[in-house]
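Up next, subunit A:
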Amino acid sequence: MVNLLSSPAETAPVVDTTRDQIVADIRATLGASVVDSLVKPGDDVWIRVTTESWNSSMQKLQAMGFDYFCFLSAIDWLPSPFGRGEDDPTEPAPERDSTIRPGYTGGETRMQMLVRLVNSRTHVGVNVKADVPNDGYTIDSISNVFAGANWHEREAHEMFGIGFVGHPDLRNMYLPADFEGFPMRKDFPLLARMVKPWPGIVDVEPLPGGDAEPEEVS
Partner candidate 1 sequence: MMSVLAIEVPYWGQSLLRVLGGLVAVLLPAGTIVYVFLFKMMSFMQSRLGPMEAGPYGSMQLFAEVGKWLQKEDIQPDNADKRIFRMAPIVVLMSTFLLVAVVPFGPDAWFTNFETGVFYALAVSSISVLGILMAGWSSANKYSLLGGLRAAGQLIAYELPMVLAVVGVVIQAGTMNLQQIVLAQNAGSIFGSDIVGNPYVLTQFVGFVVFMIAVQAELTQAPFDMPIAESELVSGYMTEYSGFRFLIFFIGEFATAGVFAMIASTLFLGGWGIPFSWFGWTDMDSVANWMNVAGPLIVFTKMMVLVFLIMWIRFSSPRFREDQLQRFAWKVLIPVSLANIMVTAVLKVAF
Partner candidate 2 sequence: MTILNDPVNAKLGDRAQLSYIASQAADARLNVELETEGMTLNIGPQHPATHGTLRIIARLDGEQVLWAEPSCGYMHRGYEKLTEVRSFPQVTSLINRIDWLGSFANEVPFILAAEKLMGVEAPPRAQWIRTILFELSRIANVSLFLGDLGVQLGAITPVFIAFRDREYVLNLIESATGGRFHPNFDRIGGLKDDLPAGWVDETKVVMKKLRNFCDEIEALLFGNEIFQSRTRGIGVIPRDVAMQYGLSGANLRASGVDWDLRRDQDSPMAWNKVDFKVWTHPDGDSFARCWVRLQETREATKIVDQLLDGIPAGPVMAKVPKIIKVPEGEAWVSTENPLGEMGYYVVSRGDSGPFRVKIRSASFNNISITPWLLRGVYVPDIITILASLYFILGDIDR
């Protein structure tokens, strides 16, 4: 197998006509709905559609032959303010970069939908993304297109707090009904990493009378 992904210089000469063709077809069918697309030759296809056309794009993609619903999820592009929970609780919290940087095919919002559909004949899949508007985090439900999206949307609803317009039954799937907060959002702290300090913070106690003051280690 050719090493495809290590650097852009290597990927450039490789051409994947099947996937290029797929993107061309999708662009032809969806028209202005497609905001951006990306083909990684021999790997995968990403397209981003507009928020408004989310549902209709799915219908068109299904009609195009992408009839296998693989999964639906969301991505919160906000970097976690807590890092990996390995900070020393006795120290002041370190400054972290909180600029939102989207992934492949770009995006303007913090939350993004991610759906993977597969063509059941050619077995080639596409990853479809759509922005979820920052005000209110709502987007159309696609459970009327793919019945299987029902549960996935429920999961995304409780985990990311995304509202799905037109979803028949947007109850919590995993969490108790009165749970507050959206656990998969990056600004939701992971309690398991908060309740006790990281054992790795501890360092070897220096020699008494060394350069550094021997400090109390909890």
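Candidate entries met the following condition: all candidates are chains of the complex that A comes from, given by their letters.
We take it that contacts are C-beta pairs under 8 Å (C-beta built on N, C-alpha and C of every residue); 3 or more make two chains touch, one makes a residue touch a chain; residues count from 1.
Every value quoted in this text rests on a predicted model; they were computed, and no experiment measured them.
One candidate among 1 or 2 touches subunit A in this complex; it is 2, while the rest do not.
Contact residues of subunit A toward candidate 2 in the complex are 1, 3-7, 42-44, 46, 67-71, 73, 75-76, 79-80, 84-85, 101, 103-104, 114, 116, 120, 123, 125, 127, 146-148, 150-152, 159, 172-175, 183-184, 186, 190, 192-193.
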